[in-house]
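The complex appears here without one of its protein chains, the remainder shown in place.
Right after this comes chain A.
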Amino acid sequence: MTARRRVVRTAAGTLSPVQATSTIDAPTAAPLPGPPPRSWARAVADIRDGLRERELWSHLGWQDIKQRYRRSVIGPLWITISMAVTALALGILNAALFGTQIATVLPSITVGLIVWSFVSGCIMDGADTFIVNEGLIKHLPAPLMVYVLRTVWRQILLFAHNLVVYVLVCGIFIWAIDKPYHVIPNGITQPGLNWGIVLAIPAFALIVLNAGWVTVLFGIAATRFRDIPPVVQSFMTLIFYMTPIMWQADLLYTNGRTSSMAHLLALNPFYHVVEIIKAPLVGLQQSWTHWVVVGGFTIVGWALALLALRNYRARVSYWV
């Protein structure tokens, strides 16, 4: 008999036979040392441990993509092709509708679509993150962040595939956008592609950071309230039309006048998200307001996500 204490209580509260020779303590109410389940320390540890399991989530994210194109001849290249087809069709439509030149408008549309598919993908898949990973969550004691990173990583890989379309389009139309140009007739004079293109890198990093909190927050909320994914889905379609992707924000600034709609547009957070990366990539005028707005969203969003992780991290495995 070691000095180790072993407390055994039976269903009826009586002692079972083996306890006759054991030391019996009254069950202690004092919790074990260490941070309680609902604490900032545990929320931060979840994120840290999740990031550490890079091999697992990066593999899962890539597997998700391979899975979708399993047994197809050109595989994930379909991602690139379908994006190219959509961009081209929208470019032609735009040129016909607004009398724009395809050479100047197509790069903008392409980048807008690529960023949009990343952002909307993160939001929609984010809301489903924990629901689709139910099987793993119930079988593995992994940090929740592993599933978040799996989703975000999958979207980053899709983004990378789509970026090929951007490179192609820019390669073809570089002659139209490497000097000051107008995206639409009578619009703002845009400076054209220049060294400012490097700003696309911090812009994308900022968007990825936002994808993180979106996935955490929407994922947790949608696991508890299953109406959230369909609600999000229908809203995303609406927002797509309200964000300058198919149409160009320059429409609101024609002939040197600013339309009152421009102020309304500034209230759309997705406009700023798309703009911080679109501006450097196709050589548009860059505005610090977009950066401030997106930066602010990153801070507020992560604060909310941390709060959700703190309070509901341990509940997710009960809810899925």
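The rule is short, and it goes like this: contacts are C-beta pairs under 8 Å (C-beta built on N, C-alpha and C of every residue); 3 or more make two chains touch, one makes a residue touch a chain; residues count from 1.
Rule of thumb we're sticking to: contacts and distances are computed from a predicted model.
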| item | value |
| --- | --- |
| UniProt protein name of the chain not shown, from "3-isopropylmalate dehydratase large subunit", "Electron transfer flavoprotein beta subunit/FixA family protein", "ABC transporter ATP-binding protein" or "Cytochrome c biogenesis protein" | "ABC transporter ATP-binding protein" |
| Option touching the unshown chain, where A:T86, A:N268 or A:S317 are the choices | A:S317 |
| Omitted-chain contact residue, chosen from A:G34, A:G171 or A:G256 | A:G34 |
| Positions on chain A where the hidden chain makes contact | 1-2, 4-11, 16-18, 21-22, 27-34, 36-37, 55-56, 59, 63, 66-67, 70-71, 135-141, 224-228, 231, 314, 317-319 |
